[in-house]
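Removed: one protein chain of the complex. Kept in place: all other protein chains.
Chain nomenclature is as follows: A, B and C, assigned in order of appearance, with residue numbering initiated at 1 for each chain independently.
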Amino acid sequence: MRILYFAWLRERIGVGSEEVTPPGTVTDVAGLVDWLRTREPRYAAAFEDISALRVALDQEQADFDAPLAGVREVALFPPVTGG
Amino acid sequence: MRILYFAWLRERIGVGSEEVTPPGTVTDVAGLVDWLRTREPRYAAAFEDISALRVALDQEQADFDAPLAGVREVALFPPVTGG
Amino acid sequence: MPVRVQEADFDPGAELEALARGDTEIGAVVSFTGLVRGSGGVAEMTLEHYPGMTEAALKEIEAAAHRRWPLQATTIIHRVGPLAPGARIVFVATASRHRGAAFEAAEYIMDYLKTRAPFWKKEAAEDGSATWVDARESDEAAAARWEG
Partner (left out) sequence: MPVRVQEADFDPGAELEALARGDTEIGAVVSFTGLVRGSGGVAEMTLEHYPGMTEAALKEIEAAAHRRWPLQATTIIHRVGPLAPGARIVFVATASRHRGAAFEAAEYIMDYLKTRAPFWKKEAAEDGSATWVDARESDEAAAARWEG
């Protein structure tokens, strides 16, 4: 599974994307974030407040309780500020 | 006093502007139109329905009961359709 | 804040460029361009106006928009005379810090221009007949929503 990070989330984690293989107990986006938090302090810091984050699954906006089954690309980012 | 006519009113009356000297009994726009109606059949036909007309006094929109005292230019025209 | 009434065509790109040039407080520019529609067999449109009052009416509409919204700049151009289908008739552009004011002011100017500025349209059909365009109640309703 590929994870993409954008804007200040990318800067805090230090990479724009990475390949991860979460354990089978990770079934939704919230679970994925919880698992990422356990990896290193920079993840714990970056994901301190997930209410400040948004998620897209295979390039479509989704919620944090959306299932990950079959998903190839997860993107995590702050609220968008284009225009 | 100068009177200007625009659009189909101009076409029906046959002139775009004319100088007139209405009698002293004409004190407002409605009175002016009543007086014009008596002049020739083309005026009577053109002013058959004044609810379809608008008026400007010295280039400012006005109502048919507006007084003519001191007015130099009266414009009569159908509702505007620009843009 | 130019207001222009002219027979000549205009260049929307150049007008937009001139409107915002050099003022980096402007974050939003909205433009409206009105074109002659060729629908219903219209071969030519002729715009008549009331010289003198037209410019005054457009300036008053523009001033009212500036009183109502924080605008950095506005442009109003209206053509008169004969115009072919596809030709530009009118151009309104507004510049503000934020898009809400720019959009609302442009709509406001167009709504009042349509109902308060002394222009009259005559359509000539392909068969040679000519008709004065009737005022639309929907234009009066559009202007009325800004009142009160």
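The rule is short, and it goes like this: a contact is a pair of C-beta atoms (placed from the backbone, for glycine too) under 8 Å apart; a residue touches a chain by one contact, two chains touch by 3 or more.
Predicted model only: the values in this text are computed from it and were never measured.
J.: Considering the full assembly, with which of the depicted chains is the omitted chain in contact?
T.: So, taking every chain into account, the missing one touches A, C.
J.: Please identify which residue in C:L35, C:A63, C:A125 or C:A144 touches the non-displayed chain.
T.: Checking the options C:L35, C:A63, C:A125 or C:A144, the one contacting the hidden chain is C:L35.
J.: So that we can see where the missing chain sits, which residues of subunit C does it touch?
T.: Subunit C touches the missing chain through residues 11-14, 16-17, 20, 22, 24-39, 85-86, 97, 99-100, 102-103, 106-107, 110, 138, 142.
J.: Take the complete complex as the reference. Which residues in subunit A touch the chain that isn't displayed?
T.: Considering the whole complex, subunit A reaches the absent chain at 4, 6-8, 10, 56, 59-61, 75, 77-83.
Following the convention adopted for this analysis, only the chains that are shown with their structure count from here on.
J.: Which two chains are joined by the greatest number of C-beta pairs in contact?
T.: Most contacting pair of chains: B-C.
J.: Using only alpha carbons, which chain's centroid is the nearest to the whole structure's centroid?
T.: Of all chains shown, the one whose C-alpha centre lies nearest the global C-alpha mean is C.
J.: Roughly how many whole angstrom separate the Cα centroids of subunit A and subunit C?
T.: For subunit A versus subunit C, the centre distance works out to 49 Å.
J.: Taking each chain's centre as its mean C-alpha position, how far apart are subunit A and subunit B in Å?
T.: Centres of subunit A and subunit B (C-alpha means) sit 73 Å apart.
J.: Taking each chain's centre as the mean of its CA atoms, how far is subunit B from subunit C in angstrom?
T.: Taking the average C-alpha coordinate of subunit B and of subunit C, the gap between them is 26 Å.
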